[in-house]
Each structure stands twice: as structure tokens, then as C-alpha cells.
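A single protein chain has been omitted; all remaining protein chains appear in their positions.
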Amino acid sequence: MKQSIFTVENNECLAKNTYELILSGDTSDITKPGQFVNIKLDGCFLRRPISVCDYDDKTLTLIYKVVGRGTEFMSKLTKCDKLDILTGLGNGYDLSKSGDTPLLIGGGAGIPPMYKLAKELIKEGKNAAVILGFNEEQELFYEDKFKELGTKVYITTADGSKGIKGFVTEAMKNISYSYFYVCGPEPMLRAVYKESIAEGQFSFEERMGCGFGACMGCSCKTKYGNKRICKDGPVLFKEEIIW
Amino acid sequence: MKQSIFTVENNECLAKNTYELILSGDTSDITKPGQFVNIKLDGCFLRRPISVCDYDDKTLTLIYKVVGRGTEFMSKLTKCDKLDILTGLGNGYDLSKSGDTPLLIGGGAGIPPMYKLAKELIKEGKNAAVILGFNEEQELFYEDKFKELGTKVYITTADGSKGIKGFVTEAMKNISYSYFYVCGPEPMLRAVYKESIAEGQFSFEERMGCGFGACMGCSCKTKYGNKRICKDGPVLFKEEIIW
Amino acid sequence: MVDTKITLSGLALDNPIIPASGTFGYGYEYAELYDINMLGSFSFKGTTKEPRFGNPTPRIAECSEGMINSVGLQNPGIEKVIEEELPKLKKCFSKKVIANISGFSIEEYVHCCEKIDGEKQVGLIEVNISCPNVHNGGMAFGTSPESAFEVTKAIKEITKKPVYMKLSPNVTDIVSIAKACEEAGADGLSLINTLLGMRIDLKTKKPVIANKMGGFSGRAIFPVALRMVYQVYEAVSIPIIGMGGISKAEDVIEMMLAGARAVQIGAENLVNPYICKQIIEDLPKTMEKYKIESLENIVGGAH
Partner (left out) sequence: MVDTKITLSGLALDNPIIPASGTFGYGYEYAELYDINMLGSFSFKGTTKEPRFGNPTPRIAECSEGMINSVGLQNPGIEKVIEEELPKLKKCFSKKVIANISGFSIEEYVHCCEKIDGEKQVGLIEVNISCPNVHNGGMAFGTSPESAFEVTKAIKEITKKPVYMKLSPNVTDIVSIAKACEEAGADGLSLINTLLGMRIDLKTKKPVIANKMGGFSGRAIFPVALRMVYQVYEAVSIPIIGMGGISKAEDVIEMMLAGARAVQIGAENLVNPYICKQIIEDLPKTMEKYKIESLENIVGGAH
């Protein structure tokens, strides 16, 4: 974990209520796809946790959906604004288990962490496929970005306005995969758990106090004992999850 | 009373911890010298009351001393910043009683309202004199501005570093006057009350809730009954004051 | 079109927005700014039998997202309120007003309530048994179920108008006090009054407020107020007017979901004199945002 000041380089609306925020700053504590950062915002007491979508030596990309006061405030950030951010939070995905044909499944605001994960898996020579789930076509983002990485991309929309009609599980049915990684709203995680035919990793969300393991605000029970989503998670293995 | 948004035109350090803030906006509710405005500042729950130092159709000048969080914040305002201000608060000075040779007495942060008052009295052809009291020479401001109006200006400093050594009452001893107007810290008001040889008006400060007469936060007893410093004051007549 | 109407013990309000006692004077200052007839109603400054100057100044201190006051029930006394303030008020407010009454003995409460009960302008009586700013009285009546019961009962015996008891949050068990009021016949409850709070001036190293402590209110206290309204709603069946830290339309809805039928807005009026008007104007669009058609339907909705 590291606390540092990032500078807004770009903040852009990608799709309905969805923004991409590009920041420059000290990313040295970010070590794995699936980790998150915790952002201090003026007028909000608690920080806001957002997954790392992409990063390199000095750039950090986040994608967020406007759902309340904090994300509303974020949507108004402009170039050169400064943000106090805690980086390097959470365990991140374990890439070593992926096998040769991993499937990455992201739903809505759960899509961002899949991007860096896909990038890394492809760098390792894996044949990764991605399912991106949305409610409707207006919410669609990053389809091209994933395609540019060279992954096969499946789109699902709940209302059928784009790609496969239905939930991400609809797409899963016709894909074979060695392993899977999933991030999205809890009902989606549950559906994927049931539908899945291989082992995999799940990324969870929980309301957080600190985001770095000190307050026990985000605990959950697993087969391997109590875990803090922020510190021992947000990624849990399929085998340890108790629904 | 009117609520409106003012724009910072200039914010400048005049003397030790003392700033002059020039604002543009709707001044139509300000009708008299001695009134005050109440300013909303980011991060402060209550507004901050500051006397009107000068005003015309569209410009408002305030002078304030940095003493705490709110005035500290004010000192960092820069051109084009916007402020939510309630204008036209308080009764202001009654100029009709001044006689021909009124004496204006201001101590430290009590000096600002004397400026517009002097301006108006001189416009009416009065032969106004002004005593400006400071602790030390570094605090001195507006000496020249008052001289430009054509008033006789007496300076006192507690440490004798400029002008007459001592408090404003030291200067009063050698001046004859038809009437007086005074604004400054309470010990000074009390001293002036005792020293004064004519009738006069006193401007008071009190911690305020609303500043416009609704909360009874700023009440004081007078010989004419209970008064709210913010609405029935801040100016009281010598004859009504109960110390 | 969404519906903001609500009834309170038979009193029909266009909307649930009521400026809180002590923060709206007798209404005139605000009537200079906007037509206060748009309000649901308003609760006038706490009134006692005798005229009172209140506590010494300073009476005001600032806090993070809130303030402390120790006004101490400054008011001209019930007689003058009836003879002078109410007729003056009539000129700028044509709706029914809420009469906020305080006292230092049961006799005084009864005296004032009896006097005000005959006034047509008054829609309901709000009895403050929770003022933290006066010694021997005020809050003392609101801190035990027994004394709350006694005051309520005595007042109900001599009044015809609906009587709302205004409760203190500075108690271990607000539910028992609320129930005692209900048993004694109260028509409704107003909660909460201010939390007892304090600030010290680092320069003088003494309390900011002359009276040392005072009533803490404003946005900071909202979670405590909301919790108490929620708890009391589960325990009584009389209506609740919720207050404490409300500063926007969302807060109104949250308070109503907790169990309030109407809300009062206090400290926020002092820093934004237009706040009640703004909330009334924002309420319909905020209701639409959260898919609420009628406020009547959401009272206690979070239970």
C-alpha cells in the first residue's frame, strides 16, 4: 500500500454513465491485475474503491460508473486536478492457474479489471476469450480495446440490443475454457458459479471502511476462514466461496 | 437582505494579516455605511460576517483580518472565484446625527466601516476627523485612503511604533467633535464610551448564527429593550448601551 | 405528477417541509425573501409564560457540519406572542402554524398551551420538553418517561388541538419516553431536539459559549436523528415529525422512509435562508428519481 497524489490526465465519458479516468502518478505499488485503489474525494468522508483497469510505470487507468455522490463528483474532474489515492490494495488475480484457454467474464462496472488481466494473459501467450455483459447497447465500452489485444470478445446485453441476448452465462454455454476469471454484480457472480464447468476466480465488492485491512468492515466467511475482501480479497477462488 | 453571487476582482494583503477583498456583484441591497455582509465559505458551516468597507453600484470592498479558519480560507481567494454572500444586513450608521465635526474612531478590524462612513459624511459637507488605532506599525492600512477623502487622520499604535503612542482614547483627548462613531474590539468601545464628551454610535460584534434576525443568537440588552446585534444593530446609540 | 401532500393529525399539508422552531423566528425575516406560504407549515420560536432574554452571549459556536446554540428560549412571552406576533404573522402566512411551547413547570406548560389552544392560526401545538439550554426544566421533562407522561397528560386535559411532544436525543432510551407520551394521549411526536455539545476556544482556552454547553444541530447529527425516528416508529402508532440535520430533498425522503410523516429543517435555514424553498422545489424531481409517486406511501417504508 502507498498513499500518493495523482494528476488527472483525461476524464472522458465512454458510454451511458460510464467514464474512463486516466491518471499519472506513482504506480509502483500496483503489482497485479485485479487489485484496486481507494480514492479520497472532496466532500466524501470515506474513500471510494475502484479497480485498476490498466497501469504502466506512471499511468493508471480507471473506469467507473456514476451511481452516487462520489462517482458524480469524479465525473466532473478535469485535466490537472489532483487526487489523493491509496494504491496497491487487494490481492489481485492469480495468473498462474489460468491454463491455456482462460475465459474472462466482466459485467458492467466489473469489466475494468478484466482489461489488464487480458493484457497480461496474452503477454504470457494464453489464448484468452472475454465475455462482456451489459444491460443495453448504450452501456457498451471497451469492445474494441479488448479486440485490439487479440482476444476473442463476446458481447451480451440483457435487452438484446447488441450481441447475444441475455446474461453473460448465455455466452458461457457455448465456450470451452480451461479456467475462468469473473468480476461483476453479485447475482452475476452467483450465476457464473453455477454455470461454470471449470475452476476460477471471483472478484467481490463490499462496502469498505479503510480498504487496507484495518477495520474489519468488509469481512466474509470462506471455506478457508474469515477473509477481508479488501486485503485477503477482492479475489476469491471458486473452491473457497460460501454463498 | 439579498442572497447573491459575487466575483472576486482582487484580494490583496494590505498589512500584517490584513487583506482587502474587492468583489463585483449585486450591491443593490446595501444602503448605509456600517452595514455588513455574511459570506458562505467552503468548509465552514456558518457564514462569516464582515463589515462593508466601501461599495458602489456594482463593487463591494471588504477588509478582513486573518484570525481563524474562515478568514484563512478567504485570504487564499483569487480573481474570478465566486462567493455566495448575503448583503444588506444590519441597521448601519445614522448619519443625520453627526453634527458638523463628527469624529470617526476605528480600531484594527473595526476600521473598515469607517471608510464608507467618512466618504458619505464628507459628501454631505461635514468636517470629519478619523482616529485609526493599531497595535503596531506593521498593521497600519488605509491611512492614505482616508487622507485622500480629505479627512484629518490621527494614527495611534499601542507600542508607539507609529503616530500617537497608546490607544485611540489617547488621541480623543485633544480633539473636539460634535458627535462620534466608533467600531472596534469591545475593550476599546468601553474605553471610548468613558472618554467620550459627546453623543455617538457604537458598532458591536457578536458570534452569529444567521446574521439576519431569525435565530436570536446575537441578542443584547439595551435601555430600549432586547436587540439583535445582526438586525437591530450592529450599531447602537451611546444612550441605549448597558455595559 | 408526484404527490407531496401529507396529513398530520388532520392537518392537511401541501408538503412535509416545516422550518424548525428557533430557526425561523416568527417568519418575517424569511417572508422578505420568498412567499413562505409555500411551506407545509412552520414552528415558531419556543414560547414561555414570561418573557425571557435567554442566556448570556456568545450563544453560538461552529462545528464540523453543524453548530451549537445556547439561545435559552429568548421570547417575548405567551401573551405578547398572541397579541402581537400572531396578528403580524397573519399578514405574511395564511396557513396554520405550529405553536412551540416551553416551560419550567407543568403549570407553565399548561398555562401556555391553554392560552394558545384558542388561537385559530395555530394548527398544532408542539411541546418542547427537550431544551438543553435552560436549567431546571426543559430537557429534564424529556429525560424520564414518568415526567414526560405527566406533562403530556396535563396538557392533553386542557387542549383541543393536536399536541406533539418534542423529545430530547440526550437519553438512553428514547423509545420508553416516546411510549410514555403516547400513553398519556399525545397526538404525535417531534424528534429530535439538539444534542448536548460543546466547543473550547484554543486562544482563550475557555468554552466558546458563555453557558459552556449548548444544543448541537445541523447536518452532522442526521444519522442520530434518523436512527431515533426509526426506533420510535417501530414502537408507537402516533405520527412523527422528524428533524435533525436535514439539508436536502434526499434527506427528507430518507427521514420519511425511517418513519417521519413530516420533517422540520433547523440550522440549515440559518446558513441558507432559501433552503426550505429549494427543498420544496427539488422534492418532486427527487421523488421521480427514486420512483416515488406519493409521499404518503413511503412513511416508514424502510421497516
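To keep things simple, chains are lettered A, B and C as they appear, and every chain counts its residues starting from 1.
One rule holds for everything that comes next: a contact is a pair of C-beta atoms (placed from the backbone, for glycine too) under 8 Å apart; a residue touches a chain by one contact, two chains touch by 3 or more.
Here the structure is a predicted model, which means the values were calculated and not measured.
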item: Neighbouring shown chains of the undisplayed chain, as defined at the top; value: A, C
item: Contact with the hidden chain (one of C:101, C:171 or C:279); value: C:171
item: Absent-chain contact - pick from A:16, A:40, A:97 or A:145; value: A:40
item: Chain not shown: contacting residue from C:178, C:253 or C:270; value: C:253
item: Absent-chain contact - pick from C:131, C:191, C:220 or C:263; value: C:220
item: Absent chain, residues of chain C that touch it; value: 63-66, 68, 143, 170-172, 195-200, 202-203, 205-207, 212-213, 216, 219-224, 226-227, 230, 245, 250, 253-254, 257-258, 290, 298, 301-302
item: Chain A residues that touch the omitted chain in the full complex; value: 1, 3, 40, 44-47, 86, 206-210, 212-221, 226, 231
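Just so we're on the same page, only the chains that are shown with their structure count from here on.
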item: Third chains touching both chain C and chain B; value: none
item: Chain closest to the assembly centre - both centres taken as Cα means; value: C
item: Furthest chain, CA centroid comparison against chain B; value: A
item: Euclidean distance of C-alpha centroids - chain B vs chain C, Å; value: 36
item: Interchain centroid distance [CA atoms averaged], chain A/chain B, Å; value: 58
item: Separation of chain A from chain C, taking each centre as the mean of its C-alpha atoms, in whole Å; value: 47
